[in-house]
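Here the complex is missing one protein chain, while the rest keep their positions.
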Amino acid sequence: MEYKGITREWDTLKKDAMERAKNAAPYVKEGKIVDAKDTVALLEAVIKPFDKVNIEGNNQKQADFLAKCLCQVDPAKVHDLHMVQSVLTLPEHLDVFEKGIAKKLDMSFSGPQAGRIAQFLQEGKLELGAIHTYLELYGRYFVDLTPRVALVAATMADKKGNLFTGFSTEDTPAIVEATKFRQGIVIAQVNEIVDELPRVDIPGDWVDYVVQSPKPFYIEPLFTRDPALITDAQVLKGMMAIKGIYGEYEVTSLNHGIGFDTAAIELLLPTYGEELGLKGKICRNFILNPHPTLIPAIETGWVESVHCFGGELGMEDYVAARSDIFFVGPDGSMRSNRAFSQTAGHYAIDMFIGGTLQIDPYGNSSTATANRVAGFGGAPNMGCDPKGRRHSSGAWLKCGEEYALNSELWGPVRRGKRLVVQLAETFREKLAPGFVEELDAFALAKNANLSIEPVMIYGDDLTHIITEEGIAYLPKCRNMEERTAAIRGIAGFTEVGMKADPKETKRLRELGIIKTPADLGIDMSRANRSMLAAKNVHDLVVWSKGLYNPPAKFRNW
Amino acid sequence: MKSWTELANSSFFDANARERALGLVDKDTFTEFLSPIDRYCSPHLPVLGAAVEFDDGTVTGVGLIGKHPVFVVSMEGKFIGGAIGEVNGGKMVATIRLALKAAAAIKEQHPDDYAARRPLVAISFETGGVRLHEANAGLLAHAEVMDAFQDCRGIVPIVSVVGSKVGCFGGMGFVAAATDVIVMNEEGRIGLTGPEVIEQEMGKDEFDASNKALVYRTTGAKHKYIIQDCNYLVEDKIGDFHNVLAEVADIPMDEIEKMRRIGSLKLVQEQQGLVKLVGDMQPKDSMDLWKHFGNENPAELPELSTAEFLKVVKRRERA
Amino acid sequence: MALQVLEFEFKSEATQTIAKEWSHLGVTGSGDLEVLFEKKDLGGNVKAKVVTPVKGFDAVWEKMIEKFVNDTGVGNISIEINDDNATPIVVYMRLRQALAEATAKEAE
Partner (left out) sequence: MEELDNTMIGRGRDAIDMILDSGSFEENHVGAFEFDPEYGPGSVVGTGKMDGMTVTVIANDAYAFNERFPVVFGGVIGLEEGYKMATAVYRTIESDKDKPLAEKRPIVLIVDTPGNGPGKLEEIAGMNKSTGGYQLALAEARKTGHPIIAMVIGRAISGAFLCHGLQADHILALSKEYGTMIHVMPITSISRITKMDIERLEELSKSNPVFAAGVDFFYKLGGVQEIVEKPEDMRDVIIKHIKEVAALKAEGKSELLGPWGRGILGNERGGRTHRMAAIKKVNEEFDAVADKYINA
């Protein structure tokens, strides 16, 4: 058999990159440095129409100066870009579509810009590829969404283009690796250019241009929750979670979703957790950003390790001084890495627990609302039972043993199940129901013309729901009918809960599928803020021995 | 409700208006006026669809510290931001005036023991000033309070107690300034214009209202203590506030007069000195002023505990 | 726009009333409520009056208070509530706390 290869050039990408570099040459000063004032010209020189472009928009750190500059390029020269980026937070991330500079979008999460995305979709200003999880999107960077040009952010650079991303490394390594090794162009905005870096996070020969931005990159203290705002109801749910789930399954490795519910749990470990004698038995290894509310648990010896997706403003010194717990470089500062942390969150932990907005009678859970295309970031990867998991652990096995459909699906083989726990109040602020017959995700799919309903956690992955009414232990349910009854049984006075059959709820309580606070032996009168190890941000500073330096907006002194 | 002993050791900042009122006076001595069972709600809120409270957001009453009757007004910041309307404004004015009535009665009945029985007014401010839902009545009530203060001058000490979440702003900011003695915890704030309005007037670059550290440096207790707008800075314990009231109750009126900030030509002249300093200096931040008064490292002051702060702080010299 | 006033009456089997003539707890803060219990001879029944800015939750209020009455077995009291958008759990917790307060022996 004779094979005949095609005839073509095999290094067009490289040649194209060289040509772009030639266009950019006039703007390069010393080494790889380009003046801030030449940035727009630089972008016009290296970006071509229809390019896939990544603006480093992370959950926290933002390449905000480069985003602003991209908005200023001439749409006659640069247009129809395909933006591939994990998070859209800044108005500029959408302005590029408004101005006709960009056309298509693939993303993971959009936070404050979610309403505008929905609006642009309807107006035809934006073409949506897909809403991914972080890991899916990073994966596709290496498959079919490789950026041609990446605009990233770093704390410092040297003249050779070596970057220090330190505490706020986040997505940078994943983006740069995908871009550079497929002959793409990497531009970094940095807060500072120095002669010597504390350490090298991104080697200089993976970076083409460095711009010192006029202001340090924008970063939001996204994971800071003021203990003063935790409610008694959140304390109650936290106590239920610790006793009914953490203690019950002896969960050692886990991720906490963002929010006051989980902040309450963190602050209950040194008090209620201690009282239950759970120290050392639960909550040893976290995949988690450096939550300030975790400080009391760390200081009282609960926590063995924490790996972080990103940093958190004000936690730098505390984390650096706790190198036994956090992942700290030889220079003494932490390195975060969202890609690795997400991988760990998907495969290597036994439990994900977090809040949601809506749960339906099937156990599907979503934070989607009718007019916002927001995405879910990393929650679906952590909030699922990873099919590829092949290591076992106590909590995973126990949850698997309870799984009533075990033998029907895979016979006698022993297989565990990840705990995926949703915390919900039957009614939230302004009496918005936490349980609905139909998720708003359906309306959103219709409004934004999405091919599938944006569900954060599918019913078959969800193992437990905690409301103030009780905990539903869903794996124990033998069929959908029983699962729905269990959900209705803890849905209180919502439309879903009103349909509960009191007899069936009673039966499920007897079977241990529903446990109320009383069933769990929790004295409701103790569920108040006095249970919290820290009552306000100042207490956290005291717990940290002065190492935690809260951002100005969280201070009341 | 916590017991009195529990209250004494509780955070003043976290306490509600009724807890503060009870804890500021001696154990089991508080009698509330227009208490919840009287159900004296605002008649103006229901038509606007706004929630009501049985005490209209202000707890008023009388207690004792030793033999001193203590007339207490305690505002609840969680109810419409502690704002003053017709009913709670009336309660406040009536309670302050009762102190004068009591003083007269005691002078008559206990002429030899007046010093030990002299009444005191304690006002726990937690308010943004006028309640917009009944703005005109609230505004007029403010003027009545100032009028009542002037009647009490030299007869009954009036003490501001400030250390709750909302702080003391708007019209009540100058009502507090017009009292004899001001007691605050570190969390307390007193001002006239709220931070959001300043930001709106001056722009975010000049004053960022979300920068809480800046807000505290501008209107917070430590600043007020340095410029002598706060007489006592105490730890955040209801019992500590009670102890200061007990101390003030026994201070002679002429000494009380010296603790004031405003209320005479001499005091106005002293304040004009401070205004001149600020006008000449044009401080970007209160810390410039702290430095001027001899605090070498002003940025450290907010980080210090109350006890540490009191040890090292340098204050404006009083004229 | 005006405030809603809801009134209910519940039959109660037990007649565990309160220790004091009346008892009050809570603050009408946003998302919260105040509760006033008053001892009344209602033949064992419980009367409730709710004043709230929230519309359309009459049935929920009725069920919430009924649950409280059933769970605790109180009787011969009137319950008055001033509400400002409290969620059911907050309502339930405040009612329980208010009852604990109302039935408590004088502290110390």
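General remarks:
Here the chain labels run A, B and C in written order, and each chain numbers its own residues starting at 1.
In this text, a contact is a pair of C-beta atoms (placed from the backbone, for glycine too) under 8 Å apart; a residue touches a chain by one contact, two chains touch by 3 or more.
Small disclaimer: the values here were computed from a predicted structure and weren't measured.
Touching the chain that is not shown, out of B:G23, B:G90, B:G188 or B:P302: B:G90 (per the contact rule at the top). Interface note: of B:W4, B:F54 or B:F149, the residue touching the hidden chain in the full complex is B:F149. In the complete assembly, the contact with the undisplayed chain comes from B:S286, out of B:T127, B:S164, B:N185 or B:S286. Chain B meets the missing chain through residues 31, 33-34, 38, 40, 42-44, 47-50, 60, 62, 64, 66-69, 85-87, 89-91, 93-95, 98, 101-102, 105-106, 109-110, 117, 129-130, 132-144, 146-151, 153, 170-171, 173-178, 190-193, 197-198, 201-202, 206-207, 218-219, 223-224, 227, 229, 261-265, 267-268, 271-272, 274-275, 278-279, 282-283, 286, 289.
Heads up, the rule we're going with is that only the chains that are shown with their structure count from here on.
Interface comparison, A-C versus B-C: the higher number of contacting C-beta pairs is recorded for B-C. Distance between chain A and chain B, defined via averaged C-alpha coordinates, is recorded as 44 Å. In this assembly, the C-alpha centroid of chain A lies 41 Å from the C-alpha centroid of chain C.
With centres set at the average Cα position, the gap from chain B to chain C is 34 Å. Listed for chain C are residues 85, each touching two or more other chains. Looking at chain A, one finds that none of its residues touch two or more other chains.
Taken together, the chain B residues at the contact with chain C in this complex read 1-5, 16-17, 35-37, 39, 41, 45-54, 76, 78-79. The residues of chain C lying in touch with chain A in their complex are 31, 54, 57, 60, 63-64, 85, 87-90, 92-93, 96-97, 100. Residues of chain B touching chain A in their complex: 11, 14, 186-187, 210-214, 216, 220, 222, 302-303.
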